[in-house]
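Note that one protein chain is taken out, while the other chains of the complex remain in position.
Right after this comes subunit A.
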Amino acid sequence: MATVELRNLRKTYLSEEIIKGVSLVIAEREFVVFVGPSGCGKSTLLRMIAGLEDISAGDLLIDGKRVNDTEPARRGVAMVFQSYALYPHMNVYRNMEFSLRLAGMPEAERRQRIGDVARILQLEAYLDHKPGQLSGGQRQRVAIGRAIVRNPKVFLFDEPLSNLDAALRGQMRVELASLHRRLGATTIYVTHDQVEAMTMADRIVVLNRGVVEQIGTPLELYHRPHNLFVARFMGSPPMNLLPATIGSRAPDESMQVRAGTISVSIPIRQAGLEAGAAATLGIRPEHILIDPKGTVQGMVEVSERLGAVTLLHVRLPDGQMIVVQTGGDNTNRADTPLRMTFEEEHCHLFDAKGMALPRKVDHPLLSDA
């Protein structure tokens, strides 16, 4: 098992900087997910770690050793590609055997290893099948098997589940998580799917335009986003964001904030904000309560019933749209008025530059973090 360290990694391609200095230390056995919108550089960063892309500047260390100029196969990393990239002309056994054969491993040992991996991944019945004869999920397993069989220090996954249908994706997600627990290998996983990121990661790295926006545990990112980008990106449906103005500081040192007709008092730690400064008020859909005595008024425009929960798309008096998440048994229909309360302890406040202002009280789940 191994640690991976990125020291100010940069990638320039055709005089354009794609990765603009990423630093990160990944601990042994850690499952780290790179997430971000398409074009954010997450796959490029993974390929730089794999050795498939040159590193323009900075250092990459695996187990403390600089591997910038080391061949991919000698870095001790194995990669699972989005398209699986199985060798179509070889059967499942040969696919898994290829790297071992190239490494000069004796035949008996190869057979032993492949047998073990095939058992773990339930591929024993398919060893003499060509990839073309397998289903998507089976191909995915072979791709994972090909990576495991090398016994690498670090696993790299490049959007491995994005070619599978929704049901299979959910199943493979669980399988991958339990596989990681069993193998305990350091893993770097790239995805644009935040459900995968939230459910599988020990830590998530949110990337945007080649820059790290935030690194943290899934709940840290969800409850304590550092900036507007992360606030917008994590969570589905996304956080409601309303343009707001800073009011006065209350005697109990909560910050008065006005957004349209809404007025909330948010327990913010930092002073230094002038009254009247522009800001953004953020609140997640599940932190808006439907409350007949609430001070926030709105009109339901669309009601999305998902069964377990209902999403109400509500128009505020000033024309802004917000999403309210409520129970599946909610009876509000379109074109009915609604009164709500914003849970003040769950409100987020971002300054004019989009940076989050630290709150006085942490989320209970994060207090020990």
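Methods note: a residue touches a chain if its C-beta (ideal position, glycine included) is under 8 Å from a C-beta of that chain, and two chains touch if they have at least 3 such contacts; residues count from 1.
Basically, contacts and distances are computed from a predicted model.
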{"item": "Per UniProt record, name of the chain withheld from view [\"Sugar ABC transporter permease\", \"Alpha-ketoacid dehydrogenase subunit beta\", \"Acyl-CoA reductase\" or \"2Fe-2S ferredoxin\"]", "value": "\"Sugar ABC transporter permease\""}
{"item": "Residue touching the undisplayed chain, where the options are A:S99, A:T217 or A:Q325", "value": "A:S99"}
{"item": "Selected residue (touches chain absent from view) among A:A73, A:L183 or A:L366", "value": "A:A73"}
{"item": "From A:A85, A:L219, A:L273 or A:L289, residue that would touch the chain that is not displayed", "value": "A:A85"}
{"item": "Residues of subunit A in contact with the chain not shown", "value": "50-52, 71-74, 77-79, 81-83, 85-89, 98-99, 102-103, 146, 150"}
